[in-house]
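This is the structure I have questions about; it appears just below.
Of the protein chains in this complex, one is absent; all others appear in place.
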Amino acid sequence: MIVDVVFWFLAVLAVFSAWRVFRTDSMVRAAYWLLISFVGVGFIMVMLKAEFLGVILILMMGGEMTIMAVFMVMFMMNPAGLNPMIMVHQNRAAMAAGFGSFGLLSAVGLFARFPASVVPPRAQATAELGTELLGDSMLVFQTAGVTLLAAMIGAVALVSVRGRFGRADEGSDAPEQQPAAAAAAAPGPTVSDATAAAEPAPDVAGEDMPADHAHGDAR
Amino acid sequence: MSQQAIFVVAAAIFGIGVYGALSQQSFVMIMMGLELMLNGAMLAAAMVWAMIAGGTPKGQLLVVVLMTVMAVEAALGFALVTGIYRVRKADITEKLKKLKG
Partner (left out) sequence: MVAEALSTAGLAIAVVAVLLGGTYIAAVLDVVFTRLTMRIAVRPLAAAALPLRRAAQLALQRRTLTERPDAGTWALAPAVLGALAAVSLAVVPLTGTVIAVKADTGIVVFAAAMALVVVAVYLQGWSPNSPLSLVAAYRFVAEGLSYEIPFAVVLIGTALPARSLALVPIVTSQEHLWNVVRQPLGLPIYLVTVLALGFWGPLSLPEGQDVAGGTSVELSGVPRLLWRVAQLNVLVAVSAMGAAVFLGGWLGPWLPGGVWMALKTLFLLALLVASRQYFARVRTESFVVVAWTILTPLALVDVFMAGIQAMVAAR
């Protein structure tokens, strides 16, 4: 009984905060609503006896959502939500897709017959996970580790100041942009892409941003 | 806390994630939608491990793999968002119009 009450509280919390992510105006709050959703799911996983996984999920998401908040503040022009603005496109189609996928998956869950075989109450889930990770599924574990390492190196390579074409403050840009300082001087690194010199003036920097947004209802 | 209840909850979170990934203009909000989709998937995987597969260790492994996918997707997603912004000064999808017919 208590278990059910707690579970439904957590479930409603997870779904409600997931919905609030896309309805709130303040971007930092959006990132932390997402964190609350993850915390709810993490606690449900702890209740499902996957203790280690639930706690690790909460640990990971704490750091990840702070990073997301940092990126929100970097890239959104209205991070504090001081002016209400909804920035959506193809809203109806997206809602239809959302409801559709929810309907399909719930139908699978409600109408399919799955065998019911519960975790034995004395199971040592964490110990079994450890033995599995370093025993039978060692290859998966190592592949995940190497993938994470490659992702780290790739991410740093993509965004480091010493970019792929040289240092950013020495005029290193991707081929189609003219470096600000050395406009006529260096032709830039030779890249095999065909887009090098044929591109006219870049049409990016001068656009007026507010005109591009689809203003939704004033909320 | 039955199978069906958790399925429905996971499907709801997944559906909201699909809505977010398809409807948002800002890159970071799209990424939030993707994270929500993976969140729903992880909840469903944990439920299957706990209630359908009887606690087999490979079920937990699936959840660990999904967490790894989440981490990798977040890292590379943010790197790409930063890269795109540097090259094209675009922070919403509407700004990327070069391939538009």
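Going by the order they are written in, the chains are A and B; count residues from 1 in each one.
Please note the rule applied: a residue touches a chain if its C-beta (ideal position, glycine included) is under 8 Å from a C-beta of that chain, and two chains touch if they have at least 3 such contacts.
Every value quoted in this text rests on a predicted model; they were computed, and no experiment measured them.
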Check the whole complex and report which displayed chains the hidden chain contacts. A
Of the residues A:Ile56, A:Met77, A:Ala96 or A:Val118, I need the one that contacts the missing chain. A:Ile56
Taking the full complex into account, find the residue in A:Ala14, A:Val28, A:Val119 or A:Ala155 that is in contact with the omitted chain. A:Val28
Interface residues of chain A toward the undisplayed chain are 26, 28-29, 32, 35, 51-52, 55-56, 58-59, 62-63, 65-67, 69-70, 80, 82, 126
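Simple rule for what comes next: only the chains that are shown with their structure count from here on.
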So the centre of each chain is just the mean of its C-alpha atoms; given that, what is the distance between chain A and chain B in Å? 6
Sort out for me which residues of chain B touch chain A in the complex. 1, 3-20, 22-29, 31-33, 35-36, 39, 42-43, 46-55, 57-58, 60-61, 63-65, 67-68, 70-72, 74-76, 78-83, 85-95
Touch list for chain A against partner chain B, complex: 3-4, 7-8, 11, 14-15, 18-19, 21-22, 27, 30-31, 34, 37-38, 41, 44-45, 47-50, 52-54, 56-57, 60, 64, 67-68, 71-72, 75-77, 87-91, 93-95, 97-106, 108-110, 114-120, 123, 125, 128-129, 131-133, 136-137, 140, 144, 147-148, 151-152, 154-156, 158-159, 168, 173-174, 177, 204-205, 207, 212-214
